[in-house]
Each structure stands twice: as C-alpha cells, then as structure tokens.
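All protein chains but one are shown in place.
In this document, chain identifiers A and B correspond to the written order of the chains, with residue numbering beginning at 1 in each.
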Amino acid sequence: MSKPSDLTYDAVVIGAGHNGLAAATTLARQGKSVCVIESRDGIGGMARNAAIAPGVVAPKMAHLLYNLNPKTLKELGITAPKSVSLPTVSLADDGRHVVIQGDLVIYADGSAHPEAATFAALHKRLTKFAALLGQMSLKTPPSLAGGLMDMATLQELAGLAKLGIGLKRMGKKDMREFLRILLSNAYDLILDDFADAPLAGMLAADAVRGAYAGPRSPGTVFSMMYRLGNGGDVRLPMGGMGAVADAFANAAKLAGCDIRTGCGVAQVIVENDTARGVILADGSVINARSVLSSIGAFQTMQMAGVQHYDTEAVRRLRNLRNKGTVAKVNLVLSGAPDFVGLDAKLTAGRLLIATSATYVERAFNPVKYGDMSNAPVIEAVIPSLSDPSLCSDGQHILSANVQYVPYALAGGWTPAARQKLLELTLDRLEVYAPGLGRLVTHSEVLTPLDIETQTGAPGGHWHHAEMGIDQILTLRPVNGMARYGFGIAGYYLCGASAHPGGDVMGTAGRNAARQLLKDGVLA
Amino acid sequence: MSAKIKAAAVPMGLIETPFYPRLAALSRAKSWIGWAGYISPLVLDTVEFEYFAIRNQATLFDISPMHKYRITGPDALAVVNRLITRDIRKVRDGRVGYAMWCDEDGMLIDDGTVFRFSQTDFRLCCQEPMYGWLMDVAWGFDVVVEDESDSIAALSLQGPTSYSVLKDAGLDVAEMKPFDWREVEPDLWISRTGFTGDLGYEIWVPRDHALAIWDRLWAAGADWGLRAIGGQALNMVRIEAGYIAAGVDFQPVHAVMRLHRGRTPMELGFDRTVAFDKGHFNGRRALLAQQDAGQRFALVKIDIGGFKPADGALIYHRKRTEVGHVTSGIWSPTAKRNIALAELKAPFGISVTTDLWADVYVHEEGVWRHKMVAVVIETKPFFANTRARATPPRAF
Partner (left out) sequence: MGKHSSYDAIVAGAGHNGLTTACYLAKAGLKVLVVEKNDWIGGAAVSRSLHDGWTYSNCSYVCSLLRREIVRDLELPRFGLQVIPYEGGASFTKDGDYFAYMSDHDALRREIARHSSKDVDAYERFSQTVIRQCRFIRPFLLRNAPDPTSLKPRDISELLFLVKQAHGLGAKELGETLRFWSMSIGDFLDEHFETDLIKTHIAGAGIIGTGLGVYSPGTAYVLLHHYMGDVDGAIGAWGFARGGMGAISNALGAAFEEAGGEIVMGSGVDKFLVKGGKAVGVALENGDTYYAPIIASNMDVKRTFLKHMDQGVLPADFTKAVERFKIRGSSGKLNIALDSLPKFPAAPEGATFMRGDLHCSASLNELERAYDDWKEGYWSKDPYFDLLIPSQIDPTMAPQGKHMMTVFVQYAPYDLNVDGVRSGENWNDATRKAFADCVFDKIEQGCPDIRKHVVHAEVRSPWDIENEVGLTEGNIFQGELTFDQLLFNRPIPGYAQYDTPIDGMYIVGSSAHPGGGVMAAPGANAAREILRTIGKGKLMPKFAA
C-alpha cells in the first residue's frame, strides 16, 4: 500500500497516538497525502491495550475516556467504539461510600447524601463555566505578536472576545464568580461548601488528576473545569482504550493516510529553515512538504536539532514543567473482587480512594521531595466487569492510576521501590476490598519513568506538559510557540503539549493540522 | 562545630587590574572610574595630550576589564555561528572578526571581537558579561565555555608608532595584517586590532605576566613617545573612527528595562555583519522579518556645523519635528569638525537625509544658549589614514 519513498508527501506526522492520527486525518480529509510514522510496533500511544497475562487484555495506560469531543469525532469521521458511562464511587473509611453520576450524588446504600443539592449547584456552575472554556479548546490560541493595539491582534482576540460575550450573557453575577474562581485553588472552592469527606475528596482528586499539584495549589479550579469541558462524563470504551485508538487509526486509513509502525523518526530534515521530510531510524528518507510532531515539545525541538532554535526558545522548552505524578498498576485477578458495601454495578464503576481533600493534599506532599505517597490517591476501574470480552476464565483486570508517584524517585526506581509501590497500592485497596490481594495472579507496575520509556511522553506526564496556568493557552507549550508552528517553516507541534492539552481527545492534533492549512504551508 | 567552614569574604568595591601598580604610579589626574568592577583610568594626565598621543605617537590602554570567554570543543564553530550574526566560517584560523549577537527578537545583546584559534577554539572579547548567555547558547552542543576575564590581562597599544614600539620590544609583527592574530612568543598573543581606527595592536598575556610585558613595552616605547592613557581620550578617537559603544550608541538588550529599546544590527548600520545565508542563528527569523517590515531606527554619522560639541542634542527635521538624538558627540581635534553619532527614527537617516538640525545647548560662564545647527549625514569615518592598514606597517 505504502508509496515509494522517492515521492514527496504533503505531510509526515511523527507519532501514531490519537493526536498524531487526528492531525493526519484532518489533513488527509482535505485531500493531502499524509504518512504517519510510529516508532513502536503498535499505534495508540498511551491509549493501548496489552495482553499482560494469558487471556487477559489490560488498558496499558489510559483506561477511561473524558472530554472526547463529539465535534472533533464527527469532523474526523471517527466512529467511536461503544462505551458505557460509569458512576464514580468515592470510597469511605466508614463504609459510607459516595456515588456520583453526573450531577447526582447518593450514598452507595441508596440513601440520600446531605450535600446532594450543594453538589448539583456546584456542578451546574462549573459545567457552565467549563463549556465557555471548552469553546476555546477548538481554536488556535491568539497571537499577541502585534501588541494589543494592533488590528491583526484584535482580530485574533475576537475569539477571546466571544468568550467575553459568553461571559456577559451569563450575567454579572456569574461572570464575577467565573473571574474569581478561574485562577483559584480547588481546596478552598470545595471546602467553602462541602465537609471534608469523600465527596470533597472526589472533587479534589479530579481537580488534580494527572497533575503535579495538590488541591491547595492555585490554578487547580481551572483543571477541574477543563475536565468538565464536554460535560465531565466518564466513559469506559468497549474493547478497551485500544479500540479508541483503533477507531482513530481506522479513520486515518479511511482518509487515505499511510501509517508506518516499527521504525521511528530519527531526524527531521531541515533545509533553508523549512521542514522537508524525515530520516527514519533505519536511515530511509521520507520527503514531505511539512512535518507534524505529536511527541513532546522539547523532543520535537530535538528531533529537528537545537541549532534551529533561538536560545530563548530552547531555554523555555528546557524549563517546561512536565513531571509526571501518576503510576499505573495493572492487577490480574483470578476472580471478581468484593468491595465492601458496593454492589456489582458500583464495583464496575470508577472507584476512587480520596477520602477527603486533605487526604489528596497530603498525598501530594511527598512527591515534592522525590518520594511516593504512603497513602496515595487511587483511581481504579475493573473494565472486565463491564466488558467480559477482555478476560477469559473468570479472570478480571483491575486497572489503577496511583497518584502521587514521582518521575525521579529519590534513590531511583529499583525493584524494591517498585515492589513498595505495588504493596502500597494493594494495601490501600485491601482496606475497601479485603482479600483482594489473594486474587492477584499477576501484576504490572508502570512508573512515570516507565510511561516515558514506553510512550515517549516526557516525564511520563499524561499531558506531555503540566496543565498549569503558566502553561496554557498562549503559553502552551511555551511563550512564543503557542500557535502550533514550531519555529522552522512547515514544522508543527500537534501533540498534547500544544493547546488545548491532554486527555484522549485528539483536539491538539486537529487544531495543529487546521492551523498548518490556514498558514498556507501546503497551498 | 569542627566541620564548619569559614567562608572567604569577597572584596568590596572596585579592585585592581594586573596593571594597576603601573597606572597608579603614572596617574596625576587621579581620575578613576569603575569598569566591570575594576579600577580604570578615565584620565591619567591630560585628555588633550593623551588624545594626541594616540594620533601622533603610541599609547597604552589597559583593557583587562574586558570580558573574555574561551569556547572550545568539537562544536565550537557551530556555537559561535549560532551566537553571532556574521558567518565565522569565513574568518580563517589566526584571524579576528568583529561580531554582533542578538536575542530572539534580533535585538543586539552586545558586540565584540571573535578570535579564531581554530575551528574548535575561539575567544570572544566583549564589553558586557556574557558567561550565562554563552552557557545557554552552548546548551546541547559539545563545547566548553570558560570565563577568562580574570585570568587574561590585556593591553591596547595604539598609534602610528605602535609597530615600532613592538619591534624595539623584540616582538616581530611585521607581516601581521589588520585582524591577524598570532602567538608571537609562548603565552604572548598579539592581534592587530583596536578601537581607534589607526594603526594598533592588542596584547594578551596570562595575568601574572602583565607587569613584565608592560615594562618591556614601556622601555621600548621611550624613543617612540609611548604614553599611557585613560578611557576619555580613547572615546574621542573611537567616535572619529565611527565605532559604536555599548550602553552609549546602543543599549545592550539584556540590560534594558523596556525591551523595545533594543536595536537590531541593521538599525545600527551593520547590515553587512548579518549573514542570513549561513543557516539559523539567534534572532535570524526576527531579523528577516525586520528586513521585510523595515527598520525602526538608523544610527548615522553626522557632521554638525559650528564648533560646539553636541553630545545628547535632539535632532529635528525642518527644525520642527523631533526625529532623534546624538548618542556620542565631540569636537574632533584632528578633523577640526564637530562630529557625532546620532540615532534617527525611520525614515530619517534612511530615505530622508536632508533638512536635519541639531538643537545644541551651550553653557558658557553661567549662561545657557541654544541654537539649531544644520546636520549633514556622513557615510565615511571622520578619521582615516592609510597607515592604519599598511602591511608591513610604517615606522610612524
């Protein structure tokens, strides 16, 4: 199928994660010839399935879908796999587990939660604000190049102005509230209205999911809202996250993209300050009129060569904050575990160990000093309960995100350190599911370092770059490079470190491809 | 308590250069200024005589406070070419090149001289501290950057008899062309460079050889009118030669509060030092963009009528619109002209070059007067003499 290499593609895309595939599909659907290069044998990046034991398919890293934008899917011609919406269960030490689904909250035993109305009100408020922010995720961040009084800049700012108009429509009161909380910290916002218990813990944990931040860190309300950008629904795809990646890949192929796996890009060819193609690890050359990179921003720079970047740009990229804090623990179970106080439906839900906002903040403390949390925040899901096709012989797979775990552990990631992480995770789970440990027949621990090694995600960070206020919008990935174009003409950043950032949604890739077209690179 | 270390206190205030004992002995004016933390003479005796010594005899000026950095390693050439705007590949081994370097917006960080030992070994000599910037520029490249500012002592020997002084000191530089650079004796490097527009050399030695080379030159200079000078006389001749000074004729962009007050090489009239065809270098994209959009300012050499120095004078177009100001201005004792460097806002100095006026203020015995004086833009240096470039040099 693939074209002979003496041909020149319109675009080469580095990396076949969802953003790379989304970028490729966007271009191909505009009639451009596109080749996607993936260094690993399979596509999907962090959204992959792995057969980790005989008869057991696990979601290797990412395990749930948030924020998948229906508009993007439609635009790319992606038929998303079937998925089910999962309730979130915030586990309680006293057994009064809290179940959250959308804006509803009850106790796991079916009784009413005293803070249900407060939660519904907060959820409504945040969702409204989030929708407003969500509008910005599909646009290229504004350029400030001409200064604020410049006409071109003002047109750029029209997108923001729309946000302003949206704000005005909300009314003064909401607008003021939006401007107040936008940059504030989740801990205060939550505890202003909620008792510091599992419901507050859930809110706090979701505000910092994947982040190098505790709920007390200013800016965490933004990430809370970001997660609600498309309603905040948590969905489990049937067939695992691999099925989602396959859907992206199928759409790309359908649009006519070539996808080559198993041999990565060694270097981007730059001639006269213009990207001309890539050289693969095996020495073969692919010529192209443009190159898009879905790997980390810093790595994207290195791929072309530091010498093509101004010293300040290099400095900014070196200083990019991208320390991953989440480890993945996959446990193969010989049978379904029994969580005390949860029925089968809830056990199949998203199980959260975050018993209070303070618990989450305490879990964050050690990672600042290179240690792992002794009492980590855990987001666990047992996909095989909802999707039996994943496991045979009554086996189950428990997939857990364990936070906070440092990328650079003091003393290094020795076998003993990994064992400690596994035991910590099991100990926490055992509190709510006594006997779970005995069901474990096989386990896999992926530290942030492993995630980096296996996917290339810098720092093992889910979003390739921390989603802090200092690294969003016109500052993402770094000041002066927020409009996807990456210094060299025809070279574009299309991964999660570009606006609007991470989560399996493909928006960064889609936006980058559209900006490339708009810039006239392929005209 | 036994493990406690006693920190060595750093010296406060200005410190001595390696040549200070000789300078202190010669100083009658006791007119010292701070230069990069060192004590430097503004005037040793009399500005007037020091000036004429540069143009008539030979002079010694202590340039040890200049910042000096050594860049060595396999990628040294790549790093230097990434740093500066001109193409260092075109400067041969044993040659020196005048260079400018810019930030990402194309704004000048500093100018200076690059001494090429080989393609893996360079020395950069400049006015502003640059170690931090060089470390950043060199990041990702296989080079070592060493700060030699304190370890290398340097003298500027300038003037028509400077070649004769060196010759009598037993230093053979007859074949050295302008911008040549040689190790004339072990650990004694001489470059045919300077800041005067005249015949002249710069001498570079390890710090502890400083007084020996001074004494050797001083002895040899007795018959050639050798004189030690301060910075004020030097400033006069560099304006005559049309050379720009950091912090005076342009503001090094790393030191400005308002970044738009930086200037590009084109805005300073140094288009020829920007080699767009050499591949990427710091500021290249911004400078290309400015080439399209046009420069904002032009630094020009001007002749101001009358006899009154016009340093700092505002420049007007048609005597009405303020269009710029004098950055450096003196009465030239050699040219017998009132000369200056001035910065004009575009298009003045570029497409509009006539009907320009300097508003000159003169203070005489407690009385201030001011008048509009016609300004003429000059394209050539105010001082030029064939002896400056003759190889082998003439005796005087």
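Criterion: a contact is a pair of C-beta atoms (placed from the backbone, for glycine too) under 8 Å apart; a residue touches a chain by one contact, two chains touch by 3 or more.
All values derive from a computational prediction rather than experimental measurement.
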item	value
Among A:Asn272, A:Asn365, A:Ser389 or A:Thr414, residue touching the chain not depicted	A:Asn365
Given B:Phe52, B:Trp101, B:Phe115 or B:Trp133, the one touching the chain that is not displayed	B:Trp133
Of A:Met175, A:Met238 or A:Ala489, the residue in touch with the unshown chain	A:Met175
Sole residue of B:Ala9, B:Ala293 or B:Val367 that reaches the chain not shown, by the stated touch rule	B:Ala9
Missing-partner contacts on chain A, residue numbers	143-149, 167-168, 172-173, 175-177, 179-185, 188, 192, 213, 216-219, 315, 319, 321, 361, 365, 368-369, 468-470, 474-475, 479-480
Chain B residues touching the omitted chain (full complex)	1, 3-15, 34, 36-37, 104-105, 129-133, 135, 147, 254-255, 257-260
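What we mean here is this: only the chains that are shown with their structure count from here on.
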item	value
Averaged-CA centre spacing for the pair chain B and chain A, given as whole angstrom	54
Contact footprint of chain A on chain B as seen in their complex	78, 82, 103-104, 133, 136-137, 139-141, 279-280, 282-285
Residues of chain A that touch chain B when the two form their complex	273, 302, 306-315, 318, 480, 487
